[in-house]
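Have a look at this one before I ask anything.
Here the complex is missing a single protein chain, while all its other protein chains stay put.
Every chain is named by a letter (A, B and C) in the order it is written, and numbering of its residues begins at 1.
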Amino acid sequence: MRKLITPEMAMTFIKSGSRIMVGGFGLVGCPLTLVRALSETGIGDLEIISNNLGEPGKGLGVLVREKKVKKGIGSYFTSNPDVTAAYQAGELEIELLPQGTLSEAIRAGGAGIAAFYTPVGAGTKIAAGREERTFADKRHVLQEALKADAAFIKASHCDELGNLVYSKSARNFNPIMATAADLVIAEVDELVEAGEIPPEDIVTPHLFVDYIVLKGERGK
Amino acid sequence: MRKLITPEMAMTFIKSGSRIMVGGFGLVGCPLTLVRALSETGIGDLEIISNNLGEPGKGLGVLVREKKVKKGIGSYFTSNPDVTAAYQAGELEIELLPQGTLSEAIRAGGAGIAAFYTPVGAGTKIAAGREERTFADKRHVLQEALKADAAFIKASHCDELGNLVYSKSARNFNPIMATAADLVIAEVDELVEAGEIPPEDIVTPHLFVDYIVLKGERGK
Amino acid sequence: MSVKKIIAQKAAGYLNDGDVVNLGIGIPTLVADYLPEGVQVFLHTENGILGVGPTPEAGMEDQDLVNAGKLPVTVIKGASYFDSAASFAMIRGGHIDVSILGVLEVDQLGRVANWAVPGKSVLGVGGAMDLLEGSKKVIVTTMHTTKKGEPKIVRELNYPITSQRRVDLIITEKAVFETDERGLLLVSSSENVTMEELRKNTGADFRVKEGKEYEGKEPGAGAD
Partner (left out) sequence: MSVKKIIAQKAAGYLNDGDVVNLGIGIPTLVADYLPEGVQVFLHTENGILGVGPTPEAGMEDQDLVNAGKLPVTVIKGASYFDSAASFAMIRGGHIDVSILGVLEVDQLGRVANWAVPGKSVLGVGGAMDLLEGSKKVIVTTMHTTKKGEPKIVRELNYPITSQRRVDLIITEKAVFETDERGLLLVSSSENVTMEELRKNTGADFRVKEGKEYEGKEPGAGAD
C-alpha cells in the first residue's frame, strides 16, 4: 500500500510551529498512536485544533504537559486541569468556539468556503468584538474557515487507496478534519483491499488522505 | 410504518405558490412518482429548486409544460428546450447559480447557516450586482442559504423509522434537500425493518424525514 | 423519589411520541427513565448519534460508543452515526425537537446562563450555545434554588448568558414556568408549595398563566 508509512516517518512531515488538527471527542476517535509519535519528537510550539486537549497525561494531554502546545483552538478544554493551569500561567493561548461553530469552520476550510454567518453565540461573551450581521431579523456572527498544515485523524479501517470508514461515535471530528489540512495522516485499526468497502459506505474518499499509519505500530 | 403515505395523500400537504426542492441530477435520483402525483393535481404557481427542470415532458419537464412552474432555481436548465422557450416567453423566471453554490446554499439552509462566502462566480456575469468581499486576497461572493416549504427526495431504501440510503450516483442533491425544507417527503424503492441498515451506513437519519411514499405507487 | 427524579419525571411529561430529544448532563439525563407509556423518543447526542439507548451493563462498554458527557452508551435499532459538522447542522438547523438542559441561572425573560462562571477562566462551552440557539423547544430542568438557598431564577443573570434565545419551559421541583415575550408565566406549582413561598424563592417577577390553576397541579403529558 503506497500510502502506508510508520508513525515515525509521518512525523518527518511535521515542523515546530505547525498548526495541526487532531480528531476525537476526548479520547474517543483520537489518533493516539500519531499523538504519541509526535510527543516522542522534539517538535513543539504547536497550534492544535481539536475539540479538547485530551486528559491529564493522556492523548493530547501529553503534549500539553510537555509544553509543546502554544495555542489550542477548540470548544471544551475544561475537562483537562493541565490546560487550565497552563492557560492561567500564560503558557498556553486558547481560542474557544461553540462546538458547532468549530466543526462548521473546519468543514468550511475543507470546502473552500471562506467564512459563514451563524446565529450561535450572537449576543454572548464568546462573540464579543466579532463582526455581526442580521439575517431574517436574527443576529448572526461571522466565522472564518479553519485550515491547518496537517490533520491527524483516526478511522476504523481503510482500503489500499486510502478510503476510510469510522467506528460508531469515534467518527466525530475525523471526517471533516480529513478535508481541511494540507497534509492528512490517518491512523487506522485495519487495512482491507480496494473494493472491500462498498462505494456507498465510504465516509472519507481517498482523495483526502495522504498517508496511513497503523494503530499501535511503532519503531519500524 | 407510521410515515408511509400514498403519493396522493402527500400532495394534500402542498399548496399552490409553494417553494419545493426536488432531488435528482436530470432524471437520475429524481422522485418521479411524487413529481407525477404533483402534476396530477391542480397545484401550480410553484417555485422549484432543482439542478435541472427535467427533460421535455419528463420528470419536472411535465410541470414546465403544464405551466405550473413560476420560477426555477438551479444550475443547468439548458438541456430542456421547453424551459428556454418558457423563459423567453416571459412565463418562467430563472435564478441560475453555479452548481456548487446551489448545493452549498441548500446545505446551509438545512444547517442553520444564514449565508456564506464562496470564491466561485466572483468577477463573472453570474455574480453581477452581488455583494463581494475579499478573503486572503481573493474575491468572494456572498450567497444566502436556500430553504423550501417542501422537499421531494428519492432514496433507494428506507427503514420503518425513515432512515434513508441512496443508490450510487442517484444520491446527488437528495441528502442535502432532505435537510432544508419544512416538510420532507421521500420516495423509496423499498422498505426494510429498523436495524436492517447498519448505523454507520445511514446517509439521511430519520429526523429529517416526515413522510415516505413508495415508488410507482398510485391511487390508493 | 429524589427531588431530581421528580423534576425529570415532570419534564418527561412534556415529551411527545416521536420527538427527537437532546438531553444535557445531570437532571436531563434522568428524563429518559420516566417516559410516559406509549411515548417513544429518539435521543440525539451532539458527538454524533441519533438513537442513544440505555447505559450498558458493567463490562459491556464499547470504547467507541459514548454520549456528549463522554459516558458509555448503547444504541437502539435504527440508530445512526454522523460527524460533528452534520450533528451540529441538525442542531443549528432546527431538526432537534426538544433539548432539555441544566442551568446555572435563568433570567426573567427566560434566558439562560449555563456555560461560564465569572472570574474563572472560560475554557469550555461545548454544544451549549448551539443547543439553545437551534432546538425547536428548550426545556430547562433545575433545582429551584442553589444549595445555599439562593434563587436560580433571577431578574438579571449574574453569570454570562449562553444565548439571547428564551427557553420554552422551566421545570423545578416547586413549579413550572412557560415564557412569552414579556417574561415568565407560572403554569403550575407543586402541591405543597404556596404562592408566597414561590415568590420568595424566585428572584424574578412572574405572571400566572391565564386559565391555569397555579397550585398543587401538574400538567399532563403533552399538555403544552
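Methods note: contacts are C-beta pairs under 8 Å (C-beta built on N, C-alpha and C of every residue); 3 or more make two chains touch, one makes a residue touch a chain.
A quick note: this is a predicted structure, and the numbers were derived from the prediction, not measured.
Asks: Check the whole complex and report which displayed chains the hidden chain contacts.
Replies: Computed over the complete complex, the missing chain touches A, B.
Asks: Among the options B:31, B:175 or B:199, which residue touches the chain absent from this view?
Replies: Of the listed residues, the one touching the omitted chain is B:175.
Asks: What is the set of chain A residues that contact the non-displayed chain in the whole complex?
Replies: Touching the missing chain: residues 2, 107, 109-113, 159-161, 163, 179-180, 193-195, 199-200, 202, 205-208.
Asks: Please output the residues of chain B touching the missing chain, sorted low to high.
Replies: Where chain B meets the chain not shown: residues 25-26, 28-29, 51, 75-79, 83-84, 87-88, 94, 96-104, 106-107, 118-126, 139, 156, 166-176, 203.
Operating definition for what follows: only the chains that are shown with their structure count from here on.
Asks: Once you find the CA centre of chain B and the CA centre of chain C, what distance in Å lies between them?
Replies: That pair's centroid distance is 35 Å.
Asks: Roughly how many whole angstrom separate the Cα centroids of chain A and chain C?
Replies: 30
Asks: By the touch rule stated above, which residues of chain C touch at least two different other chains?
Replies: 75, 81-82, 85, 88-89, 91-92, 133-134
Asks: Give the residues of chain B that touch two or more other chains, as numbers and ranges in rising order.
Replies: Where chain B meets two or more other chains at a single residue, that happens at 111-113, 199-200.
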